[in-house]
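Removed: one protein chain of the complex. Kept in place: all other protein chains.
Naming follows writing order (A, B and C), and every chain is counted from residue 1.
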Amino acid sequence: MSCKPPWPARPRRFRFLKVRPLNKPLLQLLLTRITLAVVTLFAVSIVVFAATQYLPGDPARAALGAKADPSAVEALRRQFGMDRPAVVQYFSWIEGALTGDFGRSIPSGRPVWEAIGPRAVNTLILTVTSLLLLIPLSFVLGILAAIYKDRLADHLISVPTIVTVALPEFVIGTVLIVLFAVYLRWLPPVSLINDSLPLSSQSSLFILPVLTLLGTTLAQVVRMVRAVALEVLSAEYIYMVRLRGISPARVLIWHVLPNTITPTIQTIALNAAWLAGGVVVTESVFQLPGIGSALSDAVINRDMPTVLAITLIITATYVLINLVSEALILLLNPRLRVARGNN
Amino acid sequence: MSKDIDINRPNADPTLVGRRDVLKTGLFLGAGIVLAGAGLRPALAEEPKRGGTLRVGLGAAGAKSSLNPFISTGDMDFAVAQSIFDRLTDFDKDGKLYNKLADDFTHNAEGNVWKIKLKKGVVWHDGAPFTAKDVVYTIQYILNSDNKADAYPNLAPLLEPKGVRALDANTVEVELKQPYALLPQVLGSKVMFLMKDGTTDFDKPIGTGPFKFVSWSRGQRVTLARSDNYRTPGQPYLDGVEFIAINDPTARMNALVANQVDAVAQLDGSLARLIEANPALTLLRSKSGATTDQFMMTNLKPFTDVRVRQAFRLMVDRQQLLDNALSGYGRIGNDLHCITDPDYASELPQRAYDPDQAKSLLKQAGYDNSQSITLYTSDAAPGMQASATLIANQAKKIGVNIELMVVPPDSYYSGPNFKKTQMGSSDWGQHTLESQFGQGYARGAYWNEPDWTSDAFDKWVSKARTTFDAPKRREYYVEAQKVLWNEGAYIIWGFRDLLDASSAKVKNIVPSTQRNLGYYQFENVYLG
Amino acid sequence: MSTSVLRLTLAKPAARIALVLVLVIVALASLGPYFSPYAFDEVVGAPFAPITYEHWLGTDFLGRDTFSRFLYGGRTVLVVALCATVAAYIVAVPLGIYSGLRRGPLDVLLIAISDVIYALPPAIFLLVLLASTGPSLPTVIVGIVILHSPRIFRIVRLITMDISKNEYVEAAFARGESWTAICFLDILPNVLTPVLADFGVRLCGSIILYASLSYLGLGLPPPAADWGLMISENRIGITISPWIAIAPALAIAAFSVAVNVLADSFARSVGRSKEI
Partner (left out) sequence: MTEAIPLVVQSLFMHDLNGREIVGDVSLHVERGEVLAIIGESGSGKTSVALSLLGFARPGMRISSGKILIGGTDILSVSGRQKRAFQGGKVSLVPQNPTTSFSPRMSVGKQMAELLAAHGHTGTGMKQLMRQALRSVDLPDDEKFFRRYPFELSGGQLQRIAIAMAFITSPQVIVMDEPTTGLDVSTQQTILELIARLVKSSSASVVYVTHDLAVVNVVADRVAVMLSGRIVEQGGRKQVFAAPSDDYTRMLLDAIPRLVTDCPAAAREAEGAIEIQSVLEVKNLRAAHGHVEVVHGVSFSVGKGECVGLVGGSGSGKTTTGRCVTGLHSNASGSLLFQGHLMPFAVSSRSKADLSAMQIVFQNPDRSLNPKESVAQSIARTVRLTGLADRAQVGAEVRSLLDRVRLPQRVVDLYPADLSGGERQRVAVARALAMKPKLLVCDEITSALDVSVQAAVVELLLDLKKDGLAMLFITHNLPLVSEIAQSIIILKDGNIVEAGKTNEVLRSPQDLYTKMLLGAAPRLN
């Protein structure tokens, strides 16, 4: 009888991927985190729902215009179920939201998702691009600044980043528009996205908004990376590795970087949230049709279903990013990755 | 946050309720058509070029925007409807009426049954001929209150749905509830577009206008293409028009400068001189009868006292308002609307800036300087918030304390505080006296914003409406305006010019008093 | 020790320049109105008039003297930011110390609340809050306090837990000192230093949040002079008179940068350079 297992042996060269089954404590931790995230999301949905309940002004009246007669307003209120108690409204809403049905926008009477779906794509592109640039850029700049601490390179990195962090998005955005669009004419000042054309052909419309978001977030992450990297660089084990004659490049990539990443993940996650919030102002400066500008429109129009949907989407994204970052921290930590029973 | 310039109110437009001399109207119409004909074919320095797409940046109403021409919110919706659809009659750039799809109006002796002959050879975008049935369908659609057409209040007092019939393919008969001379004017009001018989939705609107619908994304962009079967051969010159929503005035300007759009509607006055100085851009300016004004609630203290209202009108430095809120692009107002109307009381003396007189009037009225007046305002129209701010500042000079309540533009007219504070800001488009009085001054009318009433005024107006002799009627109107000048509740400090801008290569946008960018009529426009 | 931290904080020239900047801008904001050549709401010329001897920064979109408005405009933003930030500390520090020291059900509750607030992106939260209650300065302050508090609370809680493991705290418990004495003498002074190191960052955050709200039209109503509002209301003229926007933007930036530099330097001298 052969004792060979029915599955093929895992090729050795993939060992570095550390594809080990998740061990129990790690799984438990992850499950706890996920549960917490879901609970948080529910709490947020209640808070936001409660807040929108207190929006002054009647959404039905706002939708029909001031001249509308009271019976029509009443009919619309009934149609949107606004005459029911808040608790009932909440549960019917959350029930729909869980199945992807965010109800109908009050002014247009169309499904909320139909209006914000395409906008969500634009916002997603904007934020994801910013995030994808933010991460490598902040690590490169932060570690460089740490290595050349208090030298020219450090100042060249630290001073501009500290200035941009001190500026609100609208100032950065406006400066970028004046500089790159009005004077230099390199880039379009207004992000007039055409839905009927492929987004790939309109990438230039995203450059300035992405730069604006980067400007407000990069500094924070660079500063954090720099601080962590400084700590790592002065750690005893880094000296030990260097005194073993390991080349500086190897020290940086295999020893400094991995130990810098984990503590900064949280900061990056926090900044991702700032990105999510910052899109409101940025989208308004560039008139980019995203969910940030849709939110401010919805707030003005007292379009409660849309406000709720967008806030929930943004918050869910935020919570998700935090969850992913926590999961990453757990997964990247060899202490938790390695099964305890191993010893 | 979007700063939608659009005002969130039913399109303030002529609701004609008076009666007029039939003969006079007939003559008036005839003259209008001649003039309009001249306006349609201006002398061109060069041969128009065919081709190209005109990109127009303008404000839009976001999620509320629609392709339904009968429910118009925002500049973009209106501009789109204006390009796709036509009316039976229309107003030219100087405000004169002319026939568009109508060929001829006749009526019975009494003036309550009208026959409208339609132009022949007009074709819908889908190739079907335009007939009387379409007109009947449209009018009945508007008269159905379920459809919530903006024009409903204009037409509903005049006729019943069954009062409109097609006599033959090109003749419509309209039977009014009572005699009325100004039916052609009513049919030319801005929200009176014609649609095809049987139309139930506007997902892909079909009209008779110079451009046909291609695609849209709600509140963001509408793409139109040249209608190949437009009634004027060779027109429109443009391959298409693209309307792009840019609600922020600064962004609109930037988009024009950076050549992202070819023309923008609603320009801030302060930028006009930049445009004039830039050879690559053209400033489009129309001396319109539009106003940005303030009103005083006559049912709230202290404006129940006419002396206080007079004092407030006197303490306003109109020149400064014109110079600083409109950057000089406008005309000084005399507390009366409709400067473009021939019956405008231009003979009344211009009210001067007289703070001392204002002070003494307030003293007489026992005005308490320690109280503060709330002025409800917004950036909802050009110069609105600016003028409110300046007026508050001017009031301070005579010890009157005005506090601003600023709300976002989109929710200004629909907001809960509209007409609930002592003072408010307002804006009116181009109107005839007739429609202005019907909408803004009639007893109980919603848009009679200050809730101002005067028996004397009502007497003169109703007298004017029943007077068939034009000079006589003008006299009565002037008398009515005298009442307004003395006791009215609007502070009409100026008339604002309609300001737009285009790239210099855009030719032949003829500024119109009616609305921005030459009333959004682009059939003559071409790209040089 | 405080003198030595102060000395250390100001050891570098950059920190000293920052201190001067902070003082200058605070002086500008608080004393500026007394030196302003015109009233902040007085119309003195045509809109967007160029820089002249009479009008050092030209005039704004209404023809008011921009320099005078600039002198007036710092008060609100600084006062709001300072009030909000200080209030956030006043709320969060005691809660954080309580939570970190006593734990128990209140701690769990506070952590849960802070988790929920954490999950709300700041700008979105303020937008919905102000939209639902109407814009007013007290609401703005409360909003910023709500945003900052959980972040401060968490740090204070962590540091308190850390400090309470110190042997001098244990010794104090072991010799029977009261909770209040331990909180005020052992925990608070040691919590404050590292916590205050973030004060600059938070103040800066408050300034940016308030300025952004002004920009969105949710700050002080016109005709008030306010740096954020000045930028947004004169945005239309950015190509005509860029300095109108540049002056307040520079002031906001300079103040924030300076506060950041000071805080950084302070944090370093305390030996704490990263957020916990």
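Definition applied: a contact is a pair of C-beta atoms (placed from the backbone, for glycine too) under 8 Å apart; a residue touches a chain by one contact, two chains touch by 3 or more.
All of these numbers come straight from a predicted model, not from anything done at the bench.
Q: Give the labels of the shown chains that the missing chain contacts, considering the complete complex.
A: Hidden chain contacts in the full assembly come out as A, C.
Q: Name every residue on chain A in touch with the hidden partner chain.
A: These residues touch the chain not displayed: 234-247, 250, 254-255, 258-259, 332, 334-335, 338, 342-343.
Q: By the contact criterion defined above, which parts of chain C meet the unshown chain? Give residue numbers in ascending order.
A: 1, 166-168, 170-171, 173-177, 181, 185-186, 189-190, 193
The rule is short, and it goes like this: only the chains that are shown with their structure count from here on.
Q: Just the number, please: Cα centre separation of chain B and chain C in whole Å.
A: Taking the average C-alpha coordinate of chain B and of chain C, the gap between them is 47 Å.
Q: Determine the centre-to-centre distance between chain A and chain B, using the mean Cα coordinates as centres, and give it in whole Å.
A: 45
Q: How many angstrom between the C-alpha centroids of chain C and chain A?
A: 24
Q: Of all the residues in chain B, which ones touch at least 2 other chains?
A: 1, 257, 408
Q: Residue numbers in chain C touching 2 or more other chains?
A: 216, 235, 238-239
Q: Would you pull the chain A residues touching chain B in the complex into a rising list?
A: My answer: residues 56-58, 61-63, 65-67, 105, 107-108, 115, 118, 177, 181-182, 185, 188-190, 192-196, 284-287, 289, 293-294, 296-298, 300-303, 306.
Q: For the complex, which residues does chain A have touching chain C?
A: Residue positions touching the partner: 36, 40-41, 43-44, 47-48, 51-52, 54-56, 162-163, 165-171, 174-175, 177-178, 182, 224, 227-228, 230-231, 263, 267, 273-274, 276-278, 280-281, 284, 295-296, 299-300, 307, 311, 314-315, 318-319, 322.
Q: Provide the residue numbers of chain B that touch chain A in the complex, in ascending order.
A: 1-2, 8-10, 57, 62-64, 66, 215, 217-218, 220-221, 223, 244, 246-248, 251-252, 254-255, 257-258, 260-261, 408, 410-411, 413-416, 418, 446
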